[in-house]
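As you look at this complex, bear in mind that one protein chain is not there, while each of the others sits in place.
Let's look at chain A:
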Amino acid sequence: MEKMTRVSTINGRTMFCHLDAPANAISVCRDATQVVVAGRNIFKIYGLEEDGFVERLNLRVGRKPSLNFSCADVMWHQMEENLLATAATNGAVVTWNLSRPCRNKQEQLFTEHKRTVNKVCFHPTEVNMLLSGSQDGFMKCFDLRKKESVSTFSGQSESVRDVQFSMKDYFTFAASFENGNVQLWDIRRPDRYERMFTAHTGPVFCCDWHPEDRGWLATGGRDKMVKVWDMSTNRVKEIYCVQTFASVARVKWRPERRYHLATCSMMVDHNIYVWDVRRPFIPFATFEEHKDVTTGIVWRHQHDPYFLLSGSKDSTLYQHMFKDASRPVDRANPEGLCFGLFGDLAFAAKESLMSAPASAGDVGRKTYPGGDRRYPIFFFKKPDVTEQFAQVSSALSVFESEADSSAGMDWFINTAQSYLLSGKPFAELCEHNAHVAKSLNRPQESTTWTMLRIMFSEPANPSLSTNHNLNKSGNLPLVNSFSMKEMSGALNERNKENRQDNIHSLETNLNNNDENEETEGSEGQAEYLFVDDELDDDELYSMEHDNQPAEESEYLLPQEAFPLRHEIMDHPSAPEPLQEKQESPHVSGSEAESMCLTPMESFSLISVSQQLFSPHLPPKFFCPIVKEMLCYYAEQGDVQMAVSVLIVLGDRIRKEIDELMQEHWYMSYIDLLQRFELWNVSNEVIKLSTCGAIMCLNQASTTLHINCSNCKRPMSNKGWICDRCHQCASVCAVCHHVVKGLFVWCQGCSHGGHLEHVMEWLKQSKHCPAGCGHLCEYT
């Protein structure tokens, strides 16, 4: 028989059929050829054919079906293939005999429960024994040969959600309760449970005995957990715990797979998950067919792990094939990367990936200069043959940065603390911040500040320092060293040629350039320029007329379709060749780099031009550039710069930038500041921000929880009197009045009082004003 079943099921496939009504529960008969579906308005038996479900029998007969047909649960007897039992929502337990000749197959009706019966369960080996669990808190055991229940088990007025006979122990059954408890009963002793333990917080909706392991019980609860308990020992022990996404409505062990179980949830989530309890973080397999909550799951055959049947509120009945299940593991990202607070970097990846470049640790070191791959920690998981998960032993490496290395975030802290964001005229703020950036060896930022000052304030005296900065900016160590030498060489060449030719037409210029490139063999770049040239044709033409002595910098232009910059570039003041050489490679270096870096380049050029030509351009003119610059900084992860500039520029730029984007920057910066515990700076930023969402940050979570100074217990959140000891808390130790305002206290003896009073007192005395003898210190 068993064999036959297997043969037939191997040919099965994932299939479904529509029911007339939502299902509440399903159950299969022992030979796995038929399934019964029960719900409020449905009670049918379907045959499982090779290519679909076939309706065999409708048990819901009669013109006005009674509530006895409104089933909360159904079970097919595993010994007697004609016997079924249902639990009705009105508290009736009904048995059905399919061999009855008439249409009405109802055999017996027990109406002993006062409230909804949540679960019925046949004894796995005893033919005539049926157990029920009800909302009224009672479990009843019926002998089908008698008209009444044989014994009643009281769960002490707590509603019973599930009852299950043990597979291995003849006399034992488990019951789960609405209050989170699970009880074990001996069927012979109705007076008292054998064992009770609290399994979940909130109701335990389901439980299931392991088919093979004696004493293993899986429970699922409203707290979204599935727990596996070992009852074989003296103390009930939780051996596995799986955290799912929603309340667990049903749990069923998978046949022939010791560690697998299937779950479905009560609400929200419609999928069926099969978990390997040893891998509780990701489902082993998922069935995603249902459109509404899955209410019943059952493995088709008790020795076949590949077929799962499920019924759902969406009025469908499915047969899922295991081979068609989706495997979330395959889609999961096997690598993890995280920065520590002090610039350390942890990296976890598949071990196969990690072991290969074990020797190539040098690479890692180079990528993280100053870093030290100090502990390559390896977590090995012993490969388990029975485990069907993909081999996933991963390795975790931690790259630690040295304390004084530049990779640390010291610059961030220093910058945050030293930047001035308000309180001075705009120009001074910029100047100050430029100095700060410079002193922290961040020339690019420093230059930016200087630029901003020049752009947005009245032309100042061209100072030498600006020039100096410029040179520095050219030396930015930010470029990928990718073929830099070659490039600069090539460009140098080009520069010379171009100068000699002094070409007026850009097209020819570019053509020439092309030739140059070709001769020098760096084709990729040539193409790149050419394409851009086509795009920007018009602008280039117009530029031509503006300024005849087009400089070599024009080669850079086509890369950005950004008209403003072209115009600015029109009057470059013949910078020193050296500078040019170094700048050019930045721009025309690798694609990615050039895109990011060009804005900076253009700024340096602007500044130079500003020195020579008086500024005709209104500050507004620069807004798009500044906007792009801010975006660039933010993209690079330097929100500090973006936000600082935003604040200092204030109205000059605010309207140009998307509100949401601003808010996003602010949030990121504030978050960073708070992570570095720079509370004051963060507060200042919040105060200076102009976004509504940011400003209200200061108004949230302003509650301070305090304990009463007398009885040391928490104070309620209002009033000055402790509600426990009925005394005034927070009394000033000096004047003995209640402090309503700034309260300062000694961290040593916890006495304190009005700020002024304590300050005064401690000027005169070293001891605590409360007279406790502590030597307080006011700093």
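A few points about this structure:
Note that in this section a contact is a pair of C-beta atoms (placed from the backbone, for glycine too) under 8 Å apart; a residue touches a chain by one contact, two chains touch by 3 or more; residues count from 1.
Keep this in mind: contacts and distances are computed from a predicted model.
In the listed set "Sestrin-2", "Histidine-containing phosphotransfer protein", "3-ketoacyl-CoA synthase" or "Exosome component 4", the entry agreeing with the UniProt name of the missing subunit chain is "Sestrin-2". When the missing chain is restored to the complex, the residue among A:Q135, A:S149 or A:S730 that touches it is A:Q135.
Summary of contacts with the chain left out: across A:G202, A:P255, A:P280 or A:P305, the touching residue is A:G202. From the options A:A346, A:I721 or A:L755, the residue with contact to the unseen chain in the full assembly is A:I721.
Touch with the chain that is not drawn comes from one residue among A:Q106, A:S247, A:T316 or A:S644, which is A:S247.
The residue touching the chain not shown here, chosen from A:S27, A:T86, A:T116 or A:S149, is A:T116.
Interface residues of chain A facing the missing partner chain: 40, 64-68, 70, 72, 88-91, 111, 113-116, 135, 178, 202-203, 205, 222, 246-247, 266-268, 270, 291-293, 699, 701, 716-719, 721, 723.
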